[in-house]
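The structure under discussion is supplied below as structure tokens; questions concerning it will follow.
Of the protein chains in this complex, all but one are displayed in their positions.
Order of writing sets the labels: A, B and C. Residues in every chain begin at 1.
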Amino acid sequence: MSTETFRTTETPLTQDELAHAIAEDIAPGSFVNLGIGQPTTVSNYLSPEKQVTLHTENGMLGFGPKALGEQVDEDLINAGKIPVTELPGAAYFHHADSFAMMRGGHLDVCVLGAYQVSASGDLANWSTGKPGAIPAVGGAMDLAIGAKDTYVMMDLFTKKGDRKLLPECTFPLTGVGCVSRIYADMGVFLLDGSGIVKVRELHGISLEDVRDRHPGVEFETL
Amino acid sequence: MSTETFRTTETPLTQDELAHAIAEDIAPGSFVNLGIGQPTTVSNYLSPEKQVTLHTENGMLGFGPKALGEQVDEDLINAGKIPVTELPGAAYFHHADSFAMMRGGHLDVCVLGAYQVSASGDLANWSTGKPGAIPAVGGAMDLAIGAKDTYVMMDLFTKKGDRKLLPECTFPLTGVGCVSRIYADMGVFLLDGSGIVKVRELHGISLEDVRDRHPGVEFETL
Amino acid sequence: MTEFVDTAAEAVASVSNGATVLLGGFGNAGQPMELIDALMESGATDLTVVNNNAGQADAGLALLIKERRVAKIICSFPRQSDSWHFDEAYRAGEIELELVPQGNLAERLRAGGAGIGGFFTPTGYGTELAAGKETREIEGRHYVLEAPIRGDFALIKAYAADPYGNLVYRKTARNFGPVMATAATHTIVQVDEVLEEALDPEAIITPSIYTDTIVGIPTGSGTKQREEREALAAGRRKPCLATKTAAELAAEK
Partner (left out) sequence: MTEFVDTAAEAVASVSNGATVLLGGFGNAGQPMELIDALMESGATDLTVVNNNAGQADAGLALLIKERRVAKIICSFPRQSDSWHFDEAYRAGEIELELVPQGNLAERLRAGGAGIGGFFTPTGYGTELAAGKETREIEGRHYVLEAPIRGDFALIKAYAADPYGNLVYRKTARNFGPVMATAATHTIVQVDEVLEEALDPEAIITPSIYTDTIVGIPTGSGTKQREEREALAAGRRKPCLATKTAAELAAEK
């Protein structure tokens, strides 16, 4: 569990450090869905003693790491369509039951990537709204609203230096007011729907710089 | 299958003859729910060659006759809470799936008892509306609307001689326009929602008498 | 994470006054009798109970009602030949009744567990049980809007649990159990067997995510299941399998 006091380090977290930090904050015994891509790396830091059970929306609880060699079975894949393994205690179910599990609020944590997050917790992670692009949403909107806590794992700024935490998202929304925490390379931010962003950690950036680079967003330290 | 021409006999059908007549009209391979009480006796005339599968709304397809002796298992009961047996090919499922099966129109035939049926197919079979009576509906309303065809099995008149086929039901409704056939001791009547009752068979009563005793109901022979 | 406890009393200890409690079972099949008895002992009162029936004879739910510990019951079939305790409480105006068609009850629980805010059902349309409810015609068929039901607790009976908290049921004792397990904040399960190995992941009916507290309590279900297992292992037919059809039995009479 996280200790809820304001912390800083001199340098931004690496992706692995970020994955580790999220894993640390996931309570033992939790049921968790890790989104496709970067969020998947969180599993590298979930120690077996924690007994965290992973959910994949294509119908399984209790999958293990990527399948290797003779473990590979094309009937056993995760939502990213990667062959995975089975852990003892696993269960299979159909798509409607799987999404009922998610929509019904039974998962403890969902970790997702994001293009943008608003100060009130709106999430944009499925479309950049580019004209003429072919849309595809998959389970993004279901995942966004489908856990007791939705954590976003992202860089605080794009490669071009644009901020991703905004007063309002400019990209098409995935979900409204659904994000409770942002785990970014440069800090951990808690959102409670009030619009005021609580800063729990900063890494390689000062609070003053955070404020300067996020006009229109109100920050408070814990 | 029924031959759809008008038929008569001199005497009313006995309950067994009526059960037999209904069984004859159930197509081979049908999935059928037989309501509690008299409708259950239809199963006595379903020959195994017909491969009719019985559904019970408490979560089973493919149950067999009442359990006897060591067959009795209190975890294996029908909707009337009578211990029954299992047939090869049976399947168990939970209550929501069972009623989804019914509500979704997957059963071919449901046979129910009735207090009253209207000429347009409304059914009243759960309450006589007696003031102060404790109400109980069970699965009656789900069964009424939950099959491709809902057959009613009843006497044409009450013991007091009151008609049970009416222009409009006076008892509280179970379902609206849901009955497609009435199998009564004195005749078989087809309802198509038009309000005109098609008479397929009469037993121990003349068409003239039927008309006289059902003012306000329009009858036509096939 | 699922916790395993040793007694029914421990299992229901957290049920508080005023709680909404989903009780599994249809008739005696799947009824968590020992958990209900423990709830009786616990003293929890002012309960809202969801069950298909409203108690029978002088046991289980009927006793809770007799002692006026149930403020409200949501059920489909309260009136039975031996529902005298409910009948008396109801006539005395000492219990509130919400009567729900059985399939709507199951679907409302399913909606509660599945995060559905409401649904249009054809069941009950045009009847007095839909009085005052929103209706809608959709593609020529008439529907009634029904709301989800959720419980603070579910008390259910399954057949076996594995060490991870996954469940399987037994025959028609499955009934409301799997649905209620999804619809409660805290699901308490009594099982005949607590297994040492994981259940077959293909055959699990209630995944561990839905179970919170499990207690092993042998009942008659276990005896029957062992008989069945032994018969199959010995190459004999299942005891519950029909030996004759209804038509054959009727012809013999």
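Side notes on the structure shown:
Rule of thumb we're sticking to: a contact is a pair of C-beta atoms (placed from the backbone, for glycine too) under 8 Å apart; a residue touches a chain by one contact, two chains touch by 3 or more.
If you're wondering where the values come from, they're calculated on a predicted model, not measured in any experiment.
Every shown chain touched by the omitted chain in the complete complex is listed here: A, B, C.
Residue in contact with the omitted chain (choice from A:67, A:107 or A:165): A:67.
Interface note for the absent chain: among A:27, A:76, A:207 or A:222, the touching residue is A:76.
The chain omitted from view is touched by exactly one of C:11, C:29, C:47 or C:168, namely C:168.
Of the listed positions C:42, C:76, C:102 or C:121, the one in contact with the omitted chain in the full complex is C:121.
Listed by residue number, the positions of chain C touching the unshown chain are 107, 111, 114-122, 136, 138-139, 141, 143, 147, 168-171, 200-203.
Residue positions on chain B in contact with the hidden chain: 28-29, 31, 51, 53, 55, 60-62, 86, 88-93, 100-107, 146, in rising order. Seen across the whole complex, the unshown chain contacts chain A at 43-48, 56-60, 64-67, 70-71, 73-78, 81, 85-88, 92-96, 98-100, 102-103, 122, 132-142, 145-146, 172-176.
Heads up, the rule we're going with is that only the chains that are shown with their structure count from here on.
Considering the contact criterion stated above, no chain is in touch with chain A and with chain C alike. Ranked by C-beta contact pairs, the top interface belongs to chains B-C.
For the pair chain A and chain C, the distance between mean C-alpha positions equals 36 Å.
For the pair chain B and chain C, the distance between mean C-alpha positions equals 27 Å. Rounded to whole angstrom, the centroid-to-centroid distance between chain A and chain B, based on C-alpha atoms, equals 54 Å.
Among the residues of chain B, none is found touching two or more other chains. Residues of chain C in contact with two or more other chains: 110.
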